[in-house]
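Apart from one protein chain that is not included, each protein chain of the complex appears where it belongs.
Moving on, here comes chain A:
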Amino acid sequence: MKRILASVTDGKGFDIGLVVLPLAFLFVMSGLPLVYNVVMSFQEVDMFSLGSFLRPFVGFKNYVDLFSQPETRPILFNTALFVSASIAGQFLIGFGLALFFWVNFPGASWLRGLFLVSWVMPGLVVGAIWNWILSGDFGVLNFLLRETGVIDGNIFWRSDPNYSLWAVIIANIWLGTSFNMILLSVGLSGIPKDLYEAAELDGANALQRFWTITLPMMRSTIGAIIALGLIFTLQQFDLFAAITSGGPNNTSNVTQYWAWDLSFRQYDFAKGATISVIMIVFVMFASVVYVRSTRHEVRG
């Protein structure tokens, strides 16, 4: 006993405690629900057995049922498209803006702060605003496109199956761009200025400096942003609820919205959990890729 106490005061036991406590916390707060979720996907769950843990075990039935539903494949495809298009859009525009504000003209930091407005707005508010902007008959976006001659007739962004998913993607890019911009700005300001001076002396032009200095120096920032972007877009729910409700006919439905719909609107908790498990696998795969890419960075 004394030895244990001593080890705590000495430091080694203290160190172990520092590791064990947060691990225990993590396990209870996110590990257990995760395990519970996986278990639920193998059970027959109904709203009245929701309170008990002992429920009939059905093996892979939920998975088989899920994949035999006609809407499953399109929804998985929508999710992949939503995630990749959103991340690409947020990142490219965010990077562009970060480079623009890096130039440091008068008022640059003030303007950059204004961009954060989109980030502090709740998703449902953003959704409601974009709902009006994207409205087919009276929407501002259609008005702008029509006046500039890009389109002849109105595009029904929310209701046309060809555009409905893009309607949410556009709103989501707007929502996430400022976050990307801020993180990338931080990354940019971390690059030593003398690197550029040296390159300039050697005769490298702007594009060459960007390719050979900016991008490589930003690798870990970019990796982190894309990993975070993946998580944020996979949990984006409010915009779907506010703009399209996953319609028309599931053309803008994605797994996260579908999981909610199955669990809390159709009360099919087992299937909702099953979709969540599929999403967990997806996120884990992505995070392995992310961890591997940053490990390479550390060894560098």
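By our rule, a residue touches a chain if its C-beta (ideal position, glycine included) is under 8 Å from a C-beta of that chain, and two chains touch if they have at least 3 such contacts; residues count from 1.
Keep in mind that, in the parts below, contacts and distances are computed from a predicted model.
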Options "Sugar ABC transporter substrate-binding protein", "Multisubunit sodium/proton antiporter MrpB subunit", "Hydrogenase-4 component G" or "histidine kinase": UniProt name of the undisplayed chain: "Sugar ABC transporter substrate-binding protein"
Chain not shown: contacting residue from A:Gly17, A:Pro161 or A:Gly190: A:Pro161
Listed residues A:Ser30, A:Ser189 or A:Asn249, member touching the removed chain: A:Asn249
Candidates A:Leu5, A:Leu21, A:Leu34 or A:Met47 - the one touching the absent chain: A:Met47
Per the touch definition above, residue among A:Ser7, A:Asn37, A:Ser135 or A:Ser220 touching the missing chain: A:Ser135
Contact footprint on chain A, counting only the chain that is left out: 47-52, 70-71, 135-138, 156, 158-161, 164, 243-251, 261, 264-268
